[in-house]
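All protein chains but one are shown at their positions in the complex.
On to chain A.
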Amino acid sequence: MAMEIRLPVARQRLPESLDRDTQKHLVVPGDTITTDTGFMRGHGTYMGDEKLIASVAGSVERVNKLICVKALKTRYNGEVGDIVVGRITEVQQKRWKVETNSRLDSVLLLSSMNLPGGELRRRSAEDELAMRDFLREGDLISAEVQAVFSDGAVSLHTRSLKYGKLGQGVLVQVSPSLVKRQKTHFHDLPCGASVILGNNGFIWIYPTPEQREEEVGGFIANLEPVPLSDREVISRLRNCIVALVAQKMMLFDTSLLYCYEASLSHQIKDILKPEIMEEIVMETRQRLLEQEG
């Protein structure tokens, strides 16, 4: 049996960006952003003796007169319309508590959940008692943010049939700042798997379902065994995501696809090795730049 032995070596820093017209202004907590008092201070900053100082580690964003610092590693801050993937932690009286990697647990009200069959009716006492049959502790769901409470807690809804309980697949947890905001977060990748890029940093990879079942409304989890080829595609995608995250690349469907194609020449488990990660991500970056310019 062959055994691999690896020795630690100082890693080469990759050239930061192959094209970057505007260099990002990176700050750490305590750094002075500007001494000009004409700016309004946004999130991630505070005023300290006539200077604007950063309170989080991240990049400075400026919109006209508003300066804010967007942190690199944060908890998820909900905004209306975001797609999130969350895990049920509690079943309470008329709602579920969902864990979405934010500062407070998110809330999924029973009235915001679409009943099986897609019918619209008033939620009765029987529905309340049957809550645990729909979703129990530990289940994964995909949902959309309906509202944000004043303390920052997020209220979710699964009113469309594309949201609901998730079946078999792989969950990858990344920092929310790495998920690019796009028109749609549900992608069917041509390589043979589907992916949900949750804005809260939870990424769900699952085998593409053959037909869309419209009547069910996302409650019955498909528990048929997944064929090996699908499982390999899903594992490869998961490792690609880990590689992209390690190199701090933004995650969206194109970058994921390019990374997948770049990784096809390696074995799935080799993608996790640092040098192969660098190689694959370099190639992905090249292709993305070519595609843009």
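Basically, a residue touches a chain if its C-beta (ideal position, glycine included) is under 8 Å from a C-beta of that chain, and two chains touch if they have at least 3 such contacts; residues count from 1.
The definition used in the following text is that contacts and distances are computed from a predicted model.
J.: Which one, "Vacuolar protein sorting-associated protein 45", "Exosome complex component RRP45", "Very-long-chain (3R)-3-hydroxyacyl-CoA dehydratase" or "Serine/threonine-protein phosphatase 2A 55 kDa regulatory subunit B", is the UniProt name for the chain you do not see?
T.: UniProt lists the chain left out of the view as "Exosome complex component RRP45".
J.: Among A:3, A:63, A:125 or A:223, which one is in touch with the chain left out?
T.: Considering all chains, including the one not shown, the answer is A:3.
J.: Can you work out which residue in A:61, A:99 or A:127 touches the chain that's missing from view?
T.: A:99
J.: Could you tell which one of A:137, A:188 or A:275 touches the chain left off the display?
T.: Considering all chains, including the one not shown, the answer is A:137.
J.: Consider the whole complex, including the chain that is not shown, and state which of A:34, A:89 or A:247 touches that chain.
T.: Considering the complete complex, A:89 is the one touching the chain left out.
J.: Where does chain A touch the missing chain, residue by residue?
T.: Touching the chain left out of view, chain A contributes residues 1-4, 7-10, 87, 89, 99, 105, 137-139, 171, 228, 232, 267-270.
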